[in-house]
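One protein chain omitted, others in place.
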Amino acid sequence: MSTYVYQRSVNYYETDQMGVVHHSNYVRFFEEARNAFWDTLGTDYVQMEKDGFFMPVLSVQVNYKKPLHYHDKFRIEVSLLAFTGVRIKVGYRVWNETQNTLACTGETSHCLTNQHMQPLRLPKYYPDLVANIQKELGDTIQNA
Amino acid sequence: MSTYVYQRSVNYYETDQMGVVHHSNYVRFFEEARNAFWDTLGTDYVQMEKDGFFMPVLSVQVNYKKPLHYHDKFRIEVSLLAFTGVRIKVGYRVWNETQNTLACTGETSHCLTNQHMQPLRLPKYYPDLVANIQKELGDTIQNA
Amino acid sequence: MSTYVYQRSVNYYETDQMGVVHHSNYVRFFEEARNAFWDTLGTDYVQMEKDGFFMPVLSVQVNYKKPLHYHDKFRIEVSLLAFTGVRIKVGYRVWNETQNTLACTGETSHCLTNQHMQPLRLPKYYPDLVANIQKELGDTIQNA
Partner (left out) sequence: MSTYVYQRSVNYYETDQMGVVHHSNYVRFFEEARNAFWDTLGTDYVQMEKDGFFMPVLSVQVNYKKPLHYHDKFRIEVSLLAFTGVRIKVGYRVWNETQNTLACTGETSHCLTNQHMQPLRLPKYYPDLVANIQKELGDTIQNA
């Protein structure tokens, strides 16, 4: 299983009065990293939405370890954890590169939907993406 | 000219590490207050968008006086400043009710557009809203 | 076990181009509701921070059901799920009151820390809050 790496530094407006990144922003960081990762899997998400499809977030989990501060450089390691034919599970590890500490870990799950937010089977509509996901996961999906 | 009053208190996630409300959030506060004000003018903005119309922001100006802190109650006084037939100008005064100080003042301007962000004449599409705007401004629009 | 109820409606800036509330904002909604709930437990969080204490989020979990839209009224039911002497677990149910549907459910966990983000035992510093938490949970904490 390979890992995609996304990097940037913390913006001032992402901090709160605790003097650290507000905890909700890690959910946004995950999205940034995940979307950059989709790009590498050959997904043109802009076109996907124009075609009437969405990939909403079904669940998110974050475990906070050591907060990031303004100006800290961070690195997010994104990896595919599972794919069931409908549901995709993605994992995240956010590293503080300035202090060399683990900031947080997390998971999100997703599925393909139409504009009415009804779930669809991804292999039916995006077989090439599924092939890339399978390659990424290093095994084939049973009964897909 | 009448003034519409909008009130709530500051959320924790609206602060930054300076220990005050991040300056970008006042632009969001203006939007909240303005949308509540539109409601009182008989504008159903949700329906407006369903009908293919938008009211985007053309410009915004904020003058910061004394920052709001977490948990402070604030009051926004919204008033219509001008209407040219195309462009609507709205003014804001944000008062800290906990400390009884002026937090900031500001202005935004808006126009009606179609989905391609092309400006449209409001009186043609929303005559009732224009009548309410005129009433609010206390005078009629010349050559509208 | 009692439930605290927090209510407001969705702001325009909380939506994304999917036409629904961005998923990260529910984490902010939880914070709003939780902080209003702390107030009812006799916690003056503003004073707490002035005294050098924080209550950071250790983990968050959200399960998204049916997205909220702009202008929807929603209600968050907040309840204490557990308290170990160090860690407090809080549960959330977000209801769309406009459409009478469950928008999402979630959990957060928290602890008291000093300014260096080192965990402290809550009963030592805030015995009155702990008494209220125990009352809320309907049972006493063993070996606290």
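As written, the chain order gives the labels A, B and C, with residue 1 at the start of each chain.
Definition applied: contacts are C-beta pairs under 8 Å (C-beta built on N, C-alpha and C of every residue); 3 or more make two chains touch, one makes a residue touch a chain.
All figures in this text were calculated on a predicted structure; none of them were measured in a lab.
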Among A:13, A:53 or A:125, residue touching the chain not depicted: A:13
Absent chain, residues of chain C that touch it: 12-13, 15-20, 22, 24, 70
Interface with the undisplayed chain - residues on chain B: 17-18, 20, 23-25, 27-28, 31, 49, 54, 56-64, 66-67, 117
For chain A, residues in touch with the removed chain: 11-13, 28, 31-32, 35, 45-46, 69-71
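The rule is simple: only the chains that are shown with their structure count from here on.
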Per-chain Cα centre nearest the global Cα centre, belonging to chain: C
Contact pairs, highest-scoring chain pair: A-C
Rounded Å distance between chain B and chain C, as computed from the means of their C-alpha atoms: 30
For chain A paired with chain B, centre-to-centre distance based on mean C-alpha positions, whole Å: 35
Junction residues of chain C - those touching two or more other chains: 28, 31
